[in-house]
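Missing here is one protein chain; the remaining ones are kept as they sit in the complex.
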């Protein structure tokens, strides 16, 4: 099997570009992970994975990442993304949820927390804590917001 | 290179949630793979890969997965997903196809089988058999269906 990641970090970013993909790229750079090859995963925190703030990963590394994002080309629009990581009080895996929408950071964070809680209820797991990070952005021309859990070994 | 998977299984699931992502999560749990980190791939059965029903994979493992899914928030709507795996009569790789749409399980299974047959014709490969699984669901509030081939080592 592919190895199970042992470390994780939550990151968020926002940016503007002259195309949607450049705006997304700017948001990744703002989040500090613009030089990785993100491999999108859905979206479980491996058992025993350790929160590792400021995780350093070599450029170009294929990196398992759970993320939400939204890009808009409507000036003035408020866009938001958030990421939530539910940590179990049992010694097992956690659940990661992503949210993106047209709202504030606070609303995005509230929503993703509820999504994590629902993920735990569905699994009959008890929740020790929920780590949440969100971000919002008022679009200037073409803007993007991004919220992720990146995983490493 | 990344290693070539040696085992595979077909799974299907359906579920309801209070958000589209939670409904998708419920469908993954119903399919028995809600605790993995699915890495979406397009979509070849490796040569010699063995069908391994009930494949057990550790929680949080990044898992190559070919899948189709659809989520709807229209109560009463019928949604369906299906997965088809064409096995070659030659000793080579197979072709995986995914389908999702607004139809019954039976229609979804018929459609994905035709897609696999077309994939074999395009490659001038002869088809020994097609493994198919489908699922449908009548949406209550926010529903999702999911059909996949998961791969392991």
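Labels for the chains are A and B, by order of writing; each one numbers its residues from 1.
Note that a contact is a pair of C-beta atoms (placed from the backbone, for glycine too) under 8 Å apart; a residue touches a chain by one contact, two chains touch by 3 or more.
The shown structure was predicted, so the numbers you read here are calculated from the model rather than taken from an experiment.
Residues 1-5, 39-47, 49, 64, 66, 92-93, 95, 97-99, 111, 114-115, 118-119, 122-123, 151 are the ones on chain B that touch the missing chain. Summarising the interface, chain A meets the missing chain with residues 2, 17-19, 21-22, 24-26, 28-29, 34-40, 57-64, 152-153.
Note that in this section only the chains that are shown with their structure count from here on.
Relative orientation of chain A with respect to chain B corresponds to a rotation of 120°, obtained by superposing CA atoms and rounded to a multiple of 5.
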